[in-house]
Every structure is written in structure tokens, then in C-alpha cells.
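Accompanying notes for the structure given below.
Note that one protein chain of the assembly has been removed; the remaining protein chains are unaltered in position.
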Amino acid sequence: MQAIGQNVRQISFWAENAAPIGLVALVIVFAILSPTFLTLGNIRAMLVAAAILVILAIGQSFVITTGGIDLSISATMTFGAIGFGLAFQAGAGFWLSALVAIVAGLLIGLINGLLIAKGKVTDFIATLGTLSVATGLALIVSNGKPITVTSDELLILTSGSLGIFGYPIILAAVIAVLAWFFMFRTRFGLHVQAVGGNEESAVANGISATRIRMAVYLISGGLAGVAALLLVARVGAAEPAINTQFLLNSIAAVVLGGVSLTGGKAKIVGPVIGALLLTALTNGLTLLGVSQFYQPLAVGLVVVLAALLTRFQKK
Amino acid sequence: MQAIGQNVRQISFWAENAAPIGLVALVIVFAILSPTFLTLGNIRAMLVAAAILVILAIGQSFVITTGGIDLSISATMTFGAIGFGLAFQAGAGFWLSALVAIVAGLLIGLINGLLIAKGKVTDFIATLGTLSVATGLALIVSNGKPITVTSDELLILTSGSLGIFGYPIILAAVIAVLAWFFMFRTRFGLHVQAVGGNEESAVANGISATRIRMAVYLISGGLAGVAALLLVARVGAAEPAINTQFLLNSIAAVVLGGVSLTGGKAKIVGPVIGALLLTALTNGLTLLGVSQFYQPLAVGLVVVLAALLTRFQKK
Amino acid sequence: MTDKYNSVPDVSPHTGTTQARDFILRATDIKKSFGGVHALKGASMTMRRGEITALIGDNGAGKSTMVRCLSGIHRPDSGSIVLDGEDVTFESPNAARERGIETVHQTLALVEDLSVWQNFFLGREKTHGFGPFRTLDRKVMKATAGELLKNLAVNVPPVTSKVRRLSGGQRQAVAIARAAGWGSKIVIMDEPTAALGVQETARVEGVINTLRDSGVAVLLISHNFDQVMRLSDHVWVMRAGMAVAERRTEETSGDELVALITGAKAA
Amino acid sequence: MTDKYNSVPDVSPHTGTTQARDFILRATDIKKSFGGVHALKGASMTMRRGEITALIGDNGAGKSTMVRCLSGIHRPDSGSIVLDGEDVTFESPNAARERGIETVHQTLALVEDLSVWQNFFLGREKTHGFGPFRTLDRKVMKATAGELLKNLAVNVPPVTSKVRRLSGGQRQAVAIARAAGWGSKIVIMDEPTAALGVQETARVEGVINTLRDSGVAVLLISHNFDQVMRLSDHVWVMRAGMAVAERRTEETSGDELVALITGAKAA
Partner (left out) sequence: GCAGGSGTDGGSSSKVAAVIKGLDNPFFQAMESGIQDTADTDGVDVTIQAAADIGDTTGQADKLTTLAGQDFGCFIVNPISGTNLVQALSQVATAGKPIVNIDQPIDADAAKTANIDVATYIGTDNEAAGGKAGDFVLSQVDAGSEVAIIGGIAGDVTSAARIDGFKAAVGSDLDIIQESAADWKREVALTTATDILAANPNVKAFFAANDDMGLGIVKAVENAGLTGQITVVSVDGNKDALESVEAGGLSATVAQYPYAIGSLGLQACEVATSGGELPANIESPTALVTSAEAPDAIAAFPQPFAPFDNPLEDLLPTE
């Protein structure tokens, strides 16, 4: 107790925990302002809504831990969704189509990995390129038309739940637990952190930076494929439109979660909470009936404030 | 002649000059495929269309030279355009309204500068925040409505020309020359490069990294304000729409121009050519009647290829 | 031999004659913390005109922090610096340089992507013209930089080549020539030969002697006792953020210095 | 005394008795270029069982490049490395380590954001469990790291603290303890004491002697002649990418070594 009390007085305590503190603060404010906010129904809805962003943020977190960035993540999700839609339309059934979505995501991840790890192209530019490429491919293969998908499995995925936890957020939670396990309890995760912290030293100790980089972009692509499933389930169709919002939000969630963009410091819980925070923010603003025009302003201010806080983190 | 001949055999020659080589290659390809491409009319139109991107790329180039990035640049332009529109609507006249646009851009630049230079917030996150903030502000103050602007001065700005050079591209060229002068012939420019190259060393030599960073974000914001003028002149209205394309293209232009995202290496001509290249690419694809679906793919491939080339640059 | 830690050595007991005005620099009771780390806990030291003063101590003793305080990079939390009899506070590295204190930092403080001449004049470039259109006087700067480098380097690099292309020794030469080239009163060198080979080390030691002979006071930080004994006139010993002892070089020995550094000998 | 540059010293003339099997390592005619820079132009050298071999030379002579070739970071463009009588090529640093070559790099090769024990086992972590769910055996690794560090450091840092928080001396201790702790045949140390204070340097020299006494062959790169003369049994001299001379330490002097390094003396 006392230890915590002491901690609280230090600014770095606030900085390390910007995301959970921000989340708690938001919850308190919204709970006071809106009676609906803390109802079970709304919490359930919020969690389901957060699932896609949580999964993307986890993928992004692996990439950012190595000091990279994946700008193609939401375009990859779109591409995966179209892959699912086409496979399903062709009669492949749910499971095979899901596989196609994930493979499509892995494909873009592979291209990113090859460009960045083997081709030594700057992450920013490589993924900016694949953003365009994935978008173009999604448009071309779908002929620019949304593909309506009606599948029992998808219906179960969207509407099923255990208590207040809908299946999407349960899937996201399972992924988060696995991600945490791999990041902090296996050699692979340690090597991801080492490459992000100091690539030269990692290489001198026999770690293959090339393989690690390949792996994180594959993870991010694969998770974008999984997110594509939830996306198709949620909107009931595979659409070739890009969801730019998801890209910026996935990065914001990771940074709000206390991960430095320079790499080397891994976090999984932080980005998950960051994603929840961003979702709660839009949810609360919607509940309060705040005009659409003020919402980007509010999101921007929260991001900037959280970033100002995180800078007091201990090195 | 011989020196050039020798150079041509070295891969770093191609890498250093990825943008001009790419531009020449594109021009040759398109000139063969489309008889219209090299007509005076089309060249004039292309140059005018490129002006906004050229100006944004120059602003972005200053920021990237310090190792930063300005994600808010296109949102700032939108905000500046709305500033112009509102001032003009309020009867402020062209020149005063233009001043308002530039001041609006400088304002966002100032916020970026304060957050990054004084607040030590990561550039990526700070400008991601101001992207949202500027977008929100533009929507709020304009009430989300486009503001039609009919001004003689704007008309002259869009339609006037000297030979095949329309006034917008002349304005962009003047800005490019000034930018080159300040970057390579003044203390300020040298200090920008020094801060980007090695901030600690620059500070140890008495350069104020804080002031330099403030300055580059102000430059980028101010130039976004100037670009806003051209945008309003071009479409005849100030619209609160977000122009994400301009953001990604401005960064792509700078990187195609051979500027490293890690900072320290300044270029002005490169980014200008990069901007021309991206404009020529869309122009050519449209002339050839390439399907809209294939255009993102083509742009993505060009970006990736150019990035693959630039990695062979000499250190 | 000084009476206590951090005594202010106005009149140094072992010479008996040194007057305050002989000290070109006197730093008194300097404190500096970084967050929870107290790098300097009230350190005092002096430098005399025309002498080479050595500053020695274990890793993390606070030598570089002291140097950074003297050269205007850090501002001490408390304490005073008297330069040439005048109380000074340095707002910036440039302020220190304008008062005649040049520094060769442990990290060299070069910008790799800039050329040799640009690094040479970094932060105090020569310009011509007026107002915002003052342009860099490139010709003059290149000529001056080339001139000054010639005295020092074994293989003089072209002044227009980027520092990135230089070898470690050449870089060190650029940093030292830069500091030595401004006709200043004090030159501080933080481990200037740590990574240098024999030939380069000999050159640098030559430059240090030349500086002294031309009346410049030199502060030399070094872990190399032979070098300290060979070059310096006076030695200050730091331990754990304090200056714990001083000696005339001719009156001490390598062994005594080791004992002072490790704390085996009190002061 | 060797007949020519880069002669392959199968039987070293000045001892007359050394047999090929006494060499634990023999690198022959190693070449390595980076773009246009020929860092190694056909350098040869040997190390003997249970001896400390010193490698000296000016800045940029190619010492670190040689070390990187021996430790699997670089793959030589040509040339052969014979380890314990067996021709080897190292695909990766791990391959070299598996064959018993440990290295303390000039840059230390630590990851600042990882803890001491994580750095200690970096690249060869101990795990338990099976398949993709093999987990790190944190307990064992922490204990081992703590144990090995205790022998070396003056102030032993807690094994769970991040390397970022350690002082320069502590970091060096971690890097050296890591290399020394694996019961290997050869330990290479690239300027292990360059930035260390007196106490730390003494400790490191102690470790080097201990390693030799336990039968490990040590390759020591150093600019410090006193250290080389004090510690080593055999000295190789590099100049401009070539090994230009070798001496038994007891048969040479600092002055001769300087002459060999600078090229004042032919070989």
C-alpha cells in the first residue's frame, strides 16, 4: 500500500500508466455524464466494438517493438476481407474462407518483411507502398464491389457471447494472452525486443535480425487477416473500402499503451488498454451526443495529452 | 562525359538519382504510349496540378531533414483553406484572407513545434494528434460546409501563366529556390542539417535544437498555409474535407527525392522532382485510361521500386 | 594535503605562493543531479594560467559532467564558476565559447553527415550579407579549416569530405583542431586519446604541449596515468561526484594517484 | 624476423619448436572489403593454447574487422580459419560460439533496454517445455548470471536491472563475464579496458589472467602497450589490413612495437 502511495507521487508512475489512468479517468467522466455508459449492454457493445482495434494494435505492437511501423495494416485487413468474401462466394465455406483471409494477410506481411528485412527498405516507405498495393489488389480482385456474406458461423461470431463478453472480444483476449506469452516468455519475444533495442548487438549475439523482422511483419499481416474476419462479420460484407481510421488508431493505441516508436520496449497490455481507451472515447462522445465535428478534436486532444504524459516515463 | 559514363556504371549513381531517373523513365514510357502526354497543354496542366504537392513536399523536407515527420501537413492545409474561406466570406479581401490562411497554418505549426521541441513528444504522435485537432477545427469553424470563393486575384492565380508555366507552379518554384537558398546557403539551413544529423553534437556546438525544431514545424505549417491558397484557388472553394492523399504523397515525394527519414541529409531538388514524378504518374495513368482500380497498385509499385533503389545510396 | 574534501584552495598549501589572480578558472561547490543521480555533489577545482591541469577519477566519478558544466552544456544546480576573476554563468555552449572556453568532448560532438569545414565552424559560421539573406562565407571557412587541420592530422582529410568518411583518428584530429583553433583562454579535452593509436596519440600530445606553450590553459581528462604524469602540471582527483584531492604533478606519483582515486588514501 | 608480410608461420622461426598442433587457431590470408574499403588485405595470424595473444596496430589497421571475422559476424571474402586443426567457416556468431569462440566486442554488444540476465543469455537462452510453447527458464538464467558476475564486478548490479541503468564499468563487466562464462576455448577481447578506470582495469586484467590460467586462449586487442607487455605471451602487429609482424612478448619492447606499428621498422 505504502509503496503504491509513494509511487503515485512520482510523475513517472503516471507516465508509465498513461493508458490505464486515461481509461479510468474517461470511464469516471462518462459514467457521471451519461447514465447509459456503465450499463452492461453498453459495456458489452464497447468491448465488441474494440475487438478489431485490439487485434490490430497487438500486431502493430510487435512491429513497433522492433522499431518499425506497419502503415499497411488496415489495407491488409481490407485485402484479407476481400479474400474471405471471394472465397466464400466461390463456395469455400467459412473455415476455408477464414484461412484464405489469414493467408492473404500473411502475403502482404511477407512482402513487407521481404522489403524491409531483406531489401533494407525503410519500414515507413515499404509499408506505405504495400498500403497502396494492397488497396489496389483489393479493388482489382473484388472489381470494386462489396461482397455480401451470409454465413451462420459469422453470425455466431458476431452475436455469441459469454456473459458480457462477446465472442469477438474473447477472440481478441485470447490473441492478447498468446501475444503476451510469446513476447515475454519465449526466446522469440526476447529476440524481438533485442532487435528493437539494439540491432547490432542482437546480431553480434547470434540473433538473425532478418528473421525477426520477417516474423513481426508476418505476425502483423496475419493478425490483420484475423481482424478481417471480425470486420466481415461486423459489417456483413467484404468491402474494398480502406479503413484509414484503423491505421492511425492502431498506432495511437500502441503509443498510448506506452510503447516507444524507437523500439526495444515491448508492451502488450498497454496497447490493448490503449485500444479500449480510444473505443471508450468515441463511445462516450456518441452517448453524450457530441457533434461529429468535435470528435476528431477530442481524439486529437486525448492523444496529445497522453503523449505529453508518456514522455515522463523512466528510461 | 567520361566521368558521367563511369558514374553510370555504379549502382549508387542510380540510387542517388532515383527521382530524376524515375521521372525521365516515366516521361519516356508515357510519351510513347500516349501522344497527348508531351503536348504543351498537358505539360502545363501537369505542372499546375503538381504545385500544391511541391510546396507541401518542401515543407515536409525541412521537417524530415531534422529527423521528424509532419503527419498534420494536409490537415493543416485544410484548416488554412477554411481560414481563407471564412475570412473572405467575412469580406476581408484577398490579401488579408491569404494572410489568415498562412497564419492558420503557422498556428498548427506552432502547436507542433511546441509539443515536439518543448514538450519532447514524439513527432509522429504529436502531429498525429494535431492532424485530428486541425481536422476537427476545420469542421467546426466551417460548420462542415464548403465555402465558395470567387475572387479576381484567385482567378488570376489559377489561370495566369508565363509560357507553359502557370502562376501556381511559378509560386512553387520561387518557394523551392528560397528553400534551397535557406537550406544550403545560410546558417539556419546548416543548423537544420546538424540537428538532424546528430542533435547532441549540434547542441554541444551551441545550436539550439529547440529553436530549430520550432522553426521547421513553423515552416511546414506556413507552407501548408500557402498551399491552402493554391487549393482554394484551384477548386474555387474552401472545403473542410481531409486530404489524406496529400499527406502520404508529400512524404513519398520527399523519400523518392532521396531524403532519409532518419534525418541529417537535406535535399530540396529531390523532393520537388519526387512530387513531379508522382503527379506525372497519375496524369499518365489517367491519360492512358488505366482503370481506377489499378492506379493505387501502380503508385504503390513505383514507391516500392524507388525505395529499393534509394537503399543503394552512398552513406 | 588539502585540509578537507572540497576545501576551496585559494592559497594552495603545497606551493604557498599561488595568488587568486593566478587562477584563470575557479569552480566552487558545483552540484548537478540528473533525476535521482547526483553526478556532482559539490565539487570544486581550479585551473592556472599557462598550465596543463589534469582531472582524473574512476568511471562515473563525474569528470565529464564537470566538463559539461564548464562548457555551458549543463547548468549547475548550484555553485559558482569564476573565470579570469569574474563570476560567470553560461546559458549555452556558445556563451562559454565566447568567453574563451573551448571543449573537445568525450563524444567529439561532430555531425557525421556534415563536411569537415561545416563541422569546424558549427554554431559560429562566418557569413556575409545582411538580414535574413546573410549567406555562409564558404570560401573563407574552408580555407581556415584546412589551414588549422594541417598542423595536426597525419593524413589531412579534404575539408569538403564528410566526417562520416573519416577514420577515428581523423575525427579526433578535426575535433581537437576545432577547439584549438580559436585563440581561446582555456581548452578542455575529455579523454582525447582514449581510442587513438600510438602515432595519433603522439600528435595530440604535441598539440596539447603547443597550446600550453602559447599560454592557453588546458584541462585534460584522462585515464592514462603515464600521459597525466608526462603532460600535466597539476592534478585534480575526483571520486563519487567530489574533487577529493589535488597535487602538483612533480610532487606525486602514479601510485599515489591510484590510491587517491580508489580512496585507499584519504586526500 | 618472420621472413615476409603474411608468411604463414607454421613453424615460428624464433621458437623453432612450435608445432602446428600447438596452434588452437590459425587464420590464413584473410581478405575482407566493405564496398571500396579493403579492411583486410590478406592478414594471417595464429593463437596458441593457453596463451594470451595480443593484437595491436593503429586506428583502422583492421583489428576489429579481424575479430569480427573470427567471431562469425563477418564472413571473410577469402582465406581460411583453422580451429583446433579443423577447417571452419562460421555462418553466424552462434556458429562461432558453438565452436567455443567467445567475443567481447569493442561496442560491448549489449542491449540497453534488456536486463542483465537477458543480455547474459542473449541468443542462447535456456528454455523448458516443448515446441512453440517452450518458455524461458528465467530462474536458472538469473541465478547463473548472478553467479558469474560476482567474480568480476566491483559493485555487482542486480541481474534484473536494465543495462541502461548501469555505469560504463558495470557494462563492461557484464560483457566480459558473459564471454568468460561459457567454458570456451577462445575468448577474444576488443579493447576491453579502453574506457575503464584504474580499479575496473585491474579487475579485467585479473579476469584475463584467470582465463589463461584455466587453459583458455585469449586474444587481446589493445592500444595500451604497458598492458600488452604486462599481460600477453605473444604479439601480432597489424598495419593497413595486414599482419606485418609477430613477436614473443618477452623478446620485444614497447619501442620495437611502436616502430613495427608505424612502419619505421620493416618486420
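The first chain written gets the first letter, and so on, giving A, B, C and D; residue counts start at 1 in each chain.
Here is the rule we go by: contacts are C-beta pairs under 8 Å (C-beta built on N, C-alpha and C of every residue); 3 or more make two chains touch, one makes a residue touch a chain.
This is a predicted model, so every value here is computed, not measured.
Novice: Looking at the whole complex, which visible chains does the left-out chain touch?
Specialist: A, B
Novice: Among the options A:42, A:198 or A:250, which residue touches the chain absent from this view?
Specialist: If we include the chain that is not displayed, A:42 is the one touching it.
Novice: One chain isn't shown here. Among B:20, B:119 or B:146, which residue touches it?
Specialist: Per the contact definition at the top, the residue touching the missing chain is B:146.
Novice: Can you say which of B:231, B:256 or B:272 touches the chain missing from this structure?
Specialist: B:231
Novice: Since one chain has been left out of the picture, which residues of chain A touch it in the full complex?
Specialist: Residue positions of chain A that touch the missing chain: 36, 39, 41-42, 45-46, 48-49, 52, 138-139, 142, 144-146, 148, 150, 155, 158-159, 231, 233-237, 239-246, 279, 282-283, 286-287, 289, 292-293, 295-296.
Novice: With the missing chain put back, which residues of chain B would touch it? List them for me.
Specialist: The missing chain touches chain B at positions 34, 36, 39, 41-42, 45, 49, 52, 139, 143-146, 148, 158-159, 231, 234-237, 239-243, 245, 282-283, 286-289, 291-293, 295-296.
The criterion applied here is as follows: only the chains that are shown with their structure count from here on.
Novice: Which chains does chain C share as contact partners with chain D?
Specialist: none
Novice: Measuring between mean CA coordinates, which chain is farthest from chain D?
Specialist: B
Novice: Looking only at which chains touch which, which shape fits best: line, ring, star, complete or other?
Specialist: If you draw each chain as a dot and join those that touch, you get a single closed ring.
Novice: Give every residue of chain D touching chain A within the complex, in rising order.
Specialist: Touching chain A: residues 71-73, 92-95, 97, 103, 105, 107-114, 118, 122-125, 127, 132-136, 164 of chain D.
Novice: List the residues on chain B that touch chain C in their complex, please.
Specialist: 181, 185-187, 190-191, 193-194, 196-198, 200-208, 264-265, 315
Novice: Chain A touches which residues of chain B in the complex?
Specialist: 115, 119-122, 124-126, 128-137, 139-140, 143-144, 244, 248, 251-252, 255, 260-261, 292-301, 303-304, 307-308, 311
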